[in-house]
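Report on the structure given below.
Of the protein chains in this complex, all but one are displayed in their positions.
Take a look at chain A:
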Amino acid sequence: MSYSSLPEDVLEHVFSFVQSDKDRNVISLVCKSWYEIERWCRRRIFVGNCYAVSPRMAIRRFPEVRSVELKGKPHFADFNLVPEGWGGYVYPWIRAMAGGYPWLEELKLKRMVVTDESLELIAKSLKNFKVLVLSSCEGFSTHGLAAIAADCKNLKELDLWESDVEDPSGNWLSKFPDTCTSLVSLNIACLGSEVSFSALERLVVRCPNLRTLRLNRAVPLEKLAHLLRQAPQLVELGTGTYSADLRPDIFSNLAGAFSGCKELKSLSGFWDVVPAYLPAVYSVCSGLTTLNLSYATIQSPDLIKLVSQCPKLQCLWVLDYIEDSGLEALAATCKDLRELRVFPSEPFGDEPNVSLTEQGLVLVSEGCPKLESVLYFCRRMSNDALVTIAKNRPSMIRFRLCIIDPQTPDYLTLEPLDVGFGAIVQHCKDLRRLSLSGLLTDRVFEYIGTYAKKLEMLSVAFAGESDLGLHHVLSGCDSLRKLEIMDCPFGDKALLANAAKLETMRSLWMSSCSVSFEACKLLGQKMPRLNVEVIDESGPPDSRPELPVKKLYIYRTVTGRRIDMPGFVWNVGEDSALRLS
């Protein structure tokens, strides 16, 4: 029996075991009939750049999708490099899906502009809507949330991860009807103002499957115990503000409530921590796998006491108050650690305010055999330390190092850090994401182009000496999908010489580099399947062609120039006149 004679529903059943997008894409290329069968049974799509394809096209190809994930603005928008009004509007997608995917269950958005109108449309049109994740989004208010709460009868998950929500007050939480008992996950940590505690409590009480609850800062510590006692089945908890008057009754109440939560694996929140209240969580520490203390302004001794009780910890986010001594304790206790993020407590200060150096990271790399994902802000680094880290942890997958002062050299030798990062890419053969910092010449890019064959995302700032640097990366990194560059002396040559490469990538961002407007035009004309967008808030870039373009965002697309560009974005395409109208 040949495979081509297998009945469609058998093939469909087989395909349903294949979840990864990449594999699904490969399946669809085998033959026409497999393409057809596959596209009718694909249930989930991920669009990494909402402008790469039109919603109509996506719906036409995959008519039976239940879950959509979209990303909008470029990553550097997180750091205020993308002006307001740039784009990333989700409304066209929602409008299309309201008609095309009436049974849509899940929508996950990142860095998109979401309006109340969009949320209301979701609530009105999608009868089986279950999961809404708005990560780093903006443009909506609690009015939109009220619509979701009121009309999505089967809502399981509402996650507002670090989004910017306007709060014109109004009690949106109480819009969840009494009949809503389906909530599994609620994350309102980013909400600025108060929510009605009684509405929250009633919601928690009637949702027995609630596993994730992330409160916002406005929820006082005195009330946390009460909530916990109503939801002892919680697996993930984000506290509200973690400070209260020091009173033994509050403490014992809180400690008692925590000890009743036998399933807790993840803790976050911890704003305004009063250290005396930390021991209240000690009873759950032995089971914790994730701990986000990145807003907790507590000092190293308190952090050490806490972390030393969490032997199962896999993921720790913390401020640099932890210091090298705290990282040493972490390395000694948490042998299961996979991910470490150390954020700066005073990133804009001139002098170090804590004793956190490269040593802390070296110690963790030595002590934690499963460490694979690092984000580390510090003020000094050495090639030796980087080489040691690389040799200790060849299984590293994500390595993001931010030495706070741009172009800081190796503090021991005053050399560039080329060799250190070179060791990282050489030893860590599965490295998928890398962020560079410190003093770096073209050499580091030579290493990256030569060794970083699995690298998918590279972030660069204040590095390199010439176009050769960019050329190494574009010509050598076979798996590169996203490249973002700020303040580097990279210009036209490398870009134009590697134009074809850009079509194999999701996007390229270059700001404050040395790319000329002429080169952008050339690129736009040569590569019809790329959108070459120049961002310039001070006026049309062709009015000062002798200056390099300020910001450049290039991405592949099958839909041509977008129609929602604001006045300060120019698509330098086929016509050298900048815009059609």
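Of note:
Keep in mind that, in the parts below, a residue touches a chain if its C-beta (ideal position, glycine included) is under 8 Å from a C-beta of that chain, and two chains touch if they have at least 3 such contacts; residues count from 1.
As a convention for this text, contacts and distances are computed from a predicted model.
Between the listed names "Hemoglobin embryonic subunit alpha-like", "Superoxide dismutase", "AP complex subunit sigma" or "Auxin-responsive protein", the UniProt record for the complex's undisplayed chain reads "Auxin-responsive protein". Only one of A:142, A:511 or A:571 touches the chain withheld from this view, namely A:511. The chain not shown here is touched by just one of A:78, A:430 or A:478, and that residue is A:78. Among A:358, A:446 or A:533, the one in contact with the hidden chain is A:446. In the complete assembly, the contact with the undisplayed chain comes from A:344, out of A:344, A:524 or A:573. One chain is missing from the display, and on chain A it is touched by residues 76, 78-81, 136, 162, 164, 190, 243, 245-246, 271-272, 274-276, 294-295, 297, 343-345, 347-348, 350, 377, 402, 404-409, 415-416, 435, 439, 441-443, 446, 450, 459, 461-462, 464-468, 471, 486-489, 491-494, 496-497, 499, 511-512, 514, 516, 518-519, 522, 526, 538, 546-548, 550.
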